[in-house]
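Shown here is a partial selection of chains from the complex, left in place.
Chains: A and B, in written order; residue numbering restarts at 1 for each.
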Amino acid sequence: MATVSLISDDAASPEVLAVFDDIRAVRGTDFINNFWRALAHDPALLKATWERLKVVMGPGDLDPLVKEMIYIAVSTANGCSYCVHSHTAAAKAKGMSDAQHGELAAVIGMAMQTNGLVTALQVKVDEVFKA
Amino acid sequence: MATVSLISDDAASPEVLAVFDDIRAVRGTDFINNFWRALAHDPALLKATWERLKVVMGPGDLDPLVKEMIYIAVSTANGCSYCVHSHTAAAKAKGMSDAQHGELAAVIGMAMQTNGLVTALQVKVDEVFKA
């Protein structure tokens, strides 16, 4: 698979290496996953994506583990295999238990099911639900 | 909109009314939203959907509010307008703050973005992410 090659550290430009270094520092690991190595063909895109991800997935009003589960939910509905894999690993690293993983899957499945039922029947939004 | 009519209490069969009654009891409100009134054309489907939803979205290893946010995330990725509206209302009722709502949207947007980047570049799953 892949429509671009992966940029190794040796092949990386200083601008790319600076982003890789920050990823390593923030995550406390030397490992750089394929996503960032693929994006590295476009250093500006790499940098902008990482800078934004760091903020959005960092500390805030939602728990970091909750954010990972939301990420898995979106990635599942979009059928992004890579994203489901990488964010499930991230969620486990942040403490997601097997029971929580099962429950996450159950909620995703339930949502998918009622999404289908609502759309198949074209149910009109109740007035009370509108802001 | 809608490809089926909505079943009023007066038009509901005893089997449907029993489900409506349980929805009212569990939720502590007399209001029955359009989704259930549309499903009521098929009493067995109505009952099975409600019985399962009650379990999946009820108390468990994940916080009920977190479940609602996961539901919103899936519904957004699937483009289900009704579902986004109804579960945003449910999330607010369960205490979602404006700041959490904004952060939820930001995480969904971030996930959508990287789903697109990963899929556009067909990035291969890192071995370390596989169970």
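Going forward, a contact is a pair of C-beta atoms (placed from the backbone, for glycine too) under 8 Å apart; a residue touches a chain by one contact, two chains touch by 3 or more.
Quantities reported herein were computed from a predicted structural model and do not represent experimental measurements.
Shown here are 2 copies of a single protein sequence; counted across the entire complex in this file, the number of copies is 6.
Heads up, the rule we're going with is that only the chains that are shown with their structure count from here on.
In terms of their C-alpha centroids, the spacing between chain A and chain B amounts to 21 Å. Looking at the complex, you find that chain B touches chain A at residues 1-4, 31, 33-35, 38-39, 45, 49, 52-53, 56-57, 60-62, 66-67, 69-71, 73-78, 80-83, 85-89, 97, 99-100, 102-104, 106-115, 117-126, 128-130.
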